[in-house]
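A protein chain is absent from this complex, but the other protein chains hold their places.
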Amino acid sequence: MQFLSDNAAAVHPQVWEALKRADAADTPYDTDAISQRLDDAFSALFGQEVTALWVATGTAANCLALATMVQPHGGVLCHREAHIEVDEGGAPGFYLHGAKLVLADGDHAKLAPATIRAVLDAIRDDVHQVQVHALSLTQASEYGCSYRPAELAALTSLTSERGLKVHMDGARFANAVAFLGCSPAEACGGIDALSFGCVKNGAMNAEAIVFFDPTLAHVARYRRKRAGHLQSKGRYLAAQVLAMLEGDLWLANARAANAAAAEIGGAAGARLLHPVEANEVFLACTAAERHALRAQGFGFYDWGPDAARFVVAWDTREEDARALARAIAAL
Amino acid sequence: MQFLSDNAAAVHPQVWEALKRADAADTPYDTDAISQRLDDAFSALFGQEVTALWVATGTAANCLALATMVQPHGGVLCHREAHIEVDEGGAPGFYLHGAKLVLADGDHAKLAPATIRAVLDAIRDDVHQVQVHALSLTQASEYGCSYRPAELAALTSLTSERGLKVHMDGARFANAVAFLGCSPAEACGGIDALSFGCVKNGAMNAEAIVFFDPTLAHVARYRRKRAGHLQSKGRYLAAQVLAMLEGDLWLANARAANAAAAEIGGAAGARLLHPVEANEVFLACTAAERHALRAQGFGFYDWGPDAARFVVAWDTREEDARALARAIAAL
Amino acid sequence: MQFLSDNAAAVHPQVWEALKRADAADTPYDTDAISQRLDDAFSALFGQEVTALWVATGTAANCLALATMVQPHGGVLCHREAHIEVDEGGAPGFYLHGAKLVLADGDHAKLAPATIRAVLDAIRDDVHQVQVHALSLTQASEYGCSYRPAELAALTSLTSERGLKVHMDGARFANAVAFLGCSPAEACGGIDALSFGCVKNGAMNAEAIVFFDPTLAHVARYRRKRAGHLQSKGRYLAAQVLAMLEGDLWLANARAANAAAAEIGGAAGARLLHPVEANEVFLACTAAERHALRAQGFGFYDWGPDAARFVVAWDTREEDARALARAIAAL
Partner (left out) sequence: MQFLSDNAAAVHPQVWEALKRADAADTPYDTDAISQRLDDAFSALFGQEVTALWVATGTAANCLALATMVQPHGGVLCHREAHIEVDEGGAPGFYLHGAKLVLADGDHAKLAPATIRAVLDAIRDDVHQVQVHALSLTQASEYGCSYRPAELAALTSLTSERGLKVHMDGARFANAVAFLGCSPAEACGGIDALSFGCVKNGAMNAEAIVFFDPTLAHVARYRRKRAGHLQSKGRYLAAQVLAMLEGDLWLANARAANAAAAEIGGAAGARLLHPVEANEVFLACTAAERHALRAQGFGFYDWGPDAARFVVAWDTREEDARALARAIAAL
């Protein structure tokens, strides 16, 4: 009954099948027939011409996308708890050649125009201070909260006014779309590039970077190779991504995880630290209560001294989620 | 009847089985039980304590290894036709933060003490010129030629005298060991880190970096994460690498490819541009002859205006190799 | 009556004389006779063998020093208001190849063991988070406050326990030493490298980096050239630095500036935001009051909406400082 993370779950059977079908030898890198289908598949998904590149990890997806938007002397504005700031081992510093992450606060690990504006306005417009070149949002946020289309519109109106590019870390974009009930395009309206997460949602080791601006994609192709991320048997990555899209497997998996998270969240009542708008549940929870839950066989991470985080994966069993919900209700 | 490259071949059935066995959820990154077995497996293979890290591509393996040996203001001495110089899209410049590749010549894309010494001695020992911090060798070389243990001993004696670290690009290390008939340790004696290739030899997307010096491995762990190469479901990479080692699958695959290359090389006679000491055959060959071969259904790359390269993969069919040998003999 | 900054004052007459004496042609870079005297001069000053390099700016001094202590995947712990974080245009990101500045708080822009420990302890010891490799202190701090020798001892005891190198930004080191009344060595005890500021204290464009560890200096020589900071007529920089040391001109200039600042601070009474322990005075001050001061001819910077900063330079006229003191007292 593990709720530690969604990042080490099994590979979905349909992904396995796609991998096996990709086994027939083809041309290397991304010249194969399967990789060639990515652009069309994502263009259909988003209802506009996009360019999509596969890459093995979310960190690489985020950083390659940002590297197309930010010059080495610039900065990226992101939330203080964003994955790129907290959990990527300094990868943005590497990929962006020393560009700076400029941090902003916001409830539920979400950013809002007012907080962004305050940060930007405090930066003197001279060469002594690093100027922000791009904004990075996380959908759903690090606390499992989703930006509504109107919130995104307000943010991208500001970035457009300030001449900033916008990247979205969508490691759990599927969960956000499933929660919002909107179209994929609405869940990332106005951005320039999206890290479209698959690994946490049933794939083995493939994510997609979706570029809404093809000139950025052109740069990203060179940077991907330069980062050692252009796999010679790229068809196995493309196959995973396409398998996730096929028949909306990505949405089905996310809906299942969200539903279980909602059930757990519903049982948590006033303990909830953040609204459950994806597949994560953050609870106020004493050490004794955490001990009691672990004694019943539940695995999860402490979140500081007084809280716990529960993440539902695509393959979490319904009965496990239900058992956890009951255990939490009974605390 | 493709002899274009070994880099896009199918995945070996034993690797597929290992991947499926890895499907059971485990802890993320490289904390899982399968990843934890890598050090022991490679220590057994090399007959000494080593530390091994999985990584998805050969470019990442080479560059992460070198990044532990070379400071940004230093240089790497390598052959003018080394993969890191010619075919990695500038990845060494990225991973080594602008360190310089210092080029040397040598027949068959191999380096020798005299040529290395000449290059080193031409560098003034002052801050105006980039000082070499490490040597990178390729085993087997870009022209499919293998360093004998005695050649390696002469090279590492020089590097030790000059205080240089040594990296080996072993994208086709298996083919070199199969050709040399020596132990794996003898085929890389005296080096500090080896990029142990699997992808060209039956894996899907996993290579290993083997560190003979554990302090380098410690740095490499941070750099791997920082480069976005620490996959969350790392067990699928570890499983591939272990499958290659198990029952010496790596050697069996390389032997099969080498044998077919030897047969083709044997038919080439005086056309051979380099001795066949791995799984690659380089032939002098006019445009008309290449046309004739292609008309018979053989796929391969031109190698400049007057030559052709044929690469045998682990899964090249014996009859295809035989057919190619006959066709070359008949030219 | 300018109190804007000490960074654009005139060049001291003794520095001019030294510059002129350096005009006789000599060997280039730092091989000339004047540059060769730097190590001895600073070794005498600090009472121990040190290695000193000239460099044109404080930003270069800070970043070159740090680049010898911090690997690209590491971090530098510094105060949230440190010059390297706030005012160097991202230079640390450039020189340290993307290493991260890890920020801590502290009154008067000074760091203390407890705040440092709290920051370090919040960093998980794994590859997902950037590990701190060095600490950077500023003496005197951004708010003109000086670390006492005992404070430094407590800090370097902690860094030594945690295996961190220590850099000191001494853009106003002279002012700190003048205030503390201790020896130069006591004002930077236990650190590994010091940016010894001269430009704000009477030089034209020369600072020194003093390395208490010669192996760091060795690396810095290469990095200085690589950064385009090895001037071919380096003797003109060395001459400036030596002129500052000769007859303790550096201390005399700092004492004069400190005395004037003390007089101004004394007049400020309860308005003082930070104790005056160098040559800067920070006052609580309304917009109307600032307007009144400017109307009397005083130049200075606003420091947020409710404060003002006054900096005394080595060549500030005593009567100007006295006039300012009177004007502040009369507010």
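Note that the chains take the letters A, B and C in the order they are written out, and that residue 1 is the start of every chain.
Note that in this section a residue touches a chain if its C-beta (ideal position, glycine included) is under 8 Å from a C-beta of that chain, and two chains touch if they have at least 3 such contacts.
It should be emphasised that the depicted structure is a prediction, and the values quoted were computed from it without experimental measurement.
Considering the full assembly, B:H73 is the residue among B:H73, B:K110, B:R172 or B:R221 that touches the omitted chain. Interface with the hidden chain, as seen from chain C, comprises residues 2, 4-5, 7-11, 16, 20, 23-28, 32, 55-61, 63-64, 88-91, 93-95, 199-200, 204-205, 222, 225-233, 235-237, 315. For chain B, the residues in touch with the chain missing from this view are 72-73, 75, 86-90, 92-94, 96-100, 127-130.
Counting the whole complex, the residues of chain A in touch with the unshown chain are 71-73, 97, 127-128, 131, 219, 221-226, 230.
Just so we're on the same page, only the chains that are shown with their structure count from here on.
With every chain reduced to the mean of its CA atoms, the largest distance from chain B is reached by C. By number of C-beta pairs in contact, the leading pair of chains is A-B.
Chain geometry summary: the mean Cα position of chain A and that of chain C are 42 Å apart.
Centroids built from CA atoms put chain C at 49 Å from chain B.
A separation of 34 Å divides the Cα centre of chain A from that of chain B. Within chain A, contacts with two or more other chains are made by residues 88-90, 93-94.
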